[in-house]
Each structure stands twice: as structure tokens, then as C-alpha cells.
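One protein chain omitted, others in place.
And then subunit A:
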């Protein structure tokens, strides 16, 4: 069934959007939230489990102190108050991927509450208020086999991997975001994007949306323009890229408007986001009557972080990403457009390290944004996982600056680096990539090219300097690329002047 949609501009003519964003951050602690099992991603199914995270009868949880520390740091970075005393609570519901059929979470006593984040949308600042950040455990991962959709409906059977069960999560919940109007989709995207930058800067999560380290749920409702009320919301689950967050908000706004325009009621329900088609579809209906029967987890003692500890952690917070970005843009001399591109590509940190290792900001931007960005894209990996270190990029650029490599040869050096052939210098030596600086050989090659292309040579003699490119190409081919193109051009112009 295809949803009826209203054009975005028409939505805004009649309605005000309200959003609520819930972001789950999977922490990068070495062990799980309540047991000593490893959290490493990608292990064989059900190999990183124990009586506690499998929910075996009699097993008990113990809180991971490092996860509490990460939660407090996230809370502080979001300008939240940190609870002096809070508890875990059981959220009771039945699902096969939940080992205990309750999730150990926090309810009315979150570790962090009442904060905000200022997000940057096209140069304007929009304040997103944070209601709470709380600690909880992840569920197992169910794979539904035999159905057409990969969802449980229609599946033949399901496989459950409990390696993920008990991985620490921080759920960050905003207050209703009102007044964003036409910018609602951009505000949503910018919020999630900046939140990710913050999480990365804190070093508390791998924060990779494609691997589910960061998962966003988008709540959206519309109310008649200017009414100041809140409409019925839909909750779109697991929107797993920045672009999708923006698209999902846009889609739901258009869908809600169509429902309301038709005089119907918006269903309060969970919806699934489809990355490929860019639409949401109905999941299970959710009513306020859904009752998780929360009560304090009696197997755990309250978490009561001392004020001294909280202040100590406040001292470990990284520079605010927005302020930092402005500072770096100034330091690097990037245009707004250049800065936006490197931010969007997620390479700010990589460029920072490359510059620190000695490369110029423009050279660092060039390598990370074009050459290495393309390679990461081709390999389908995150650029941070490509296997090239900022220091290596700086070393390659140093060889270019020193005249022993040109850009084309440098690309071959990256091939060698990715193939694990050693340092840039070792790759250059092993592959024989250094530029030939023997003037005699170069001069002979130029002479040969002139002799082989007399008509081109005549044009250059007549002052059509642009034609030199054809001769440069011939010389470079003769030299198998290992020549400094600048020097070749100089020689050609010298000989034909």
C-alpha cells in the first residue's frame, strides 16, 4: 500500500511539526553492561555469552563502572544535571531476543537529565533540549529466516544471537522539538550528526551508524498551524544514517498531513524506515496503554556518583564540537563550503591529525576528501577503517612537496600502503616510484617527444603554450610516470622558445 503524501511546502502552510528524537548509543566498553563478557563486534554467534547475559536462572547482574563513567560524560557534554542517586529499573515485556523478558534500563531516575545541545543549521543555531540520558542494556539480535522481508512476519524460523545481549547502551531523549518549521528535517539531521561528533570526541562509542552503534528513532507529529497543541505521533525506528533522519522526518510530515487533510486520525504506532525506497511502513500499533510495569531492579544497588567524581569527569570533556569546528576552519583557512564538505564526509578528525603530522590543510583535505574518500567508498568501509593513517598521508605529502613524488605516483603509494607493503618510503623504494631527476634522461625524452610530434612543436613555437600538454603526456608516458611534470613543461618551453 502506498501512502498518500502532501507536498512539503503545503504541509508547512497548514501544520506545525513537532519532533522527538531518541538516539541509542552503543558504548565501546570492553565488557558488557552487567557481566564480564566481551563486546567485540563480529564474533561467531552466541560465543560472547555467560549465565548473566543469557538470563540463566539464578544469575545476577553487576554494573559496569566504565559504562556509568561514559554515561556521566555524555550527560555532562549535553549540559545535563547528573543524578546524585539513581536506580536501574526493569522494563517488562516478552520477546525472544530478550533473555530475561525484561530489559534492565532506567525509568524515572535517569543518570542524566535536563540538558541541551545547540545545533548548527545553515549558520543558524537551534537549541535542542535534552530530557534525559539513561543507561540500559541491548537485546540479542534476531534474524528472521524464510520470509520475503527479513522481518518476523512471514518468517519460517528465527535465529537469535545473544552476543549483543547486555551491551551497554545510552539512550538520549530530546524534549519535543518545536518551532523548527520548514527546517525540521535539517534540524533533525544536524542534531544526530552533531551528537555523533560529540560521541566520537568523547571516545565513548565507535558511533558507526552503519553498524548500529548509533541508532535513531524519530517521533513526529503535526498540529494545526499556530494551535500550540501536540498531535498524535508516529515513532519511526532505527533510522540509520544522517540523510535518512532528514528524509524520514520529511516523509512522515508529508504522510501525517495527508492523513489529517483527509479528516482522519493519525495512528499512534511504530513505523519502519526503508532506506531503499525512502518510505516508512506501519509496524505494531502502540498505545499509551502499553504497560511495561517498570519497577526498581532489586538485584542492583543504586548508582550514586560522588560530586567529586562528576567534577573530575567534567574535566575530561573534549572541546565542544561546534566551537572546535569554527576554530579549525579559521586555522585551516577553509571556505564555508570546504568545511561543510569535510564535516559531511566525517574527516575533520583525520585532517586534524594529518595537519598535526606536518601536511598543509589543503593537501590533507585533498587526500582525505577525494582519493581516500573514494577508496573507502569503493571498499564499502568507513574512512576511519580504511587502513591509512593520518601520519602516512602526511608522509606521502612530504614526498610530493620534496619533489620525489607527483600526485599520480602518490596514488600508487597509497595502493602499496593499503596492500600492507610498509611505510610510504618503503613502498616508493620497493615499487621504484620515485621521480627520475636525471636531467640527461629527461632531456632526451623531451627531445624524442618533440621529434615525434613536429606539428605540436610548431604550435608551441607559435605561442600556443597550452598545446604543451600533449608533449608532457608523451614524455610522462615514456618515463612511465616517474617524472616531475612541472620540470618536463619547463624543459619543453625552454627547448621550443
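Note that in this section a contact is a pair of C-beta atoms (placed from the backbone, for glycine too) under 8 Å apart; a residue touches a chain by one contact, two chains touch by 3 or more; residues count from 1.
Going forward, contacts and distances are computed from a predicted model.
**Q** The chain dropped from view, which UniProt name applies: "Ion-translocating oxidoreductase complex subunit C", "Glutamyl-tRNA(Gln) amidotransferase subunit A", "NADH dehydrogenase subunit G" or "Secreted protein"?
**A** "Glutamyl-tRNA(Gln) amidotransferase subunit A"
**Q** Among A:30, A:60, A:304 or A:493, choose the residue that contacts the chain missing from this document, as touch is defined above.
**A** Among A:30, A:60, A:304 or A:493, only A:60 touches the chain that is not shown.
**Q** Pick out which of A:100, A:141, A:237 or A:459 touches the chain that's been left out of the picture.
**A** A:100
**Q** Please output the residues of subunit A touching the missing chain, sorted low to high.
**A** Touch with the absent chain occurs at residues 51, 54-63, 90, 92, 94, 96, 99-102, 158, 160, 289, 291, 293-295, 298-301.
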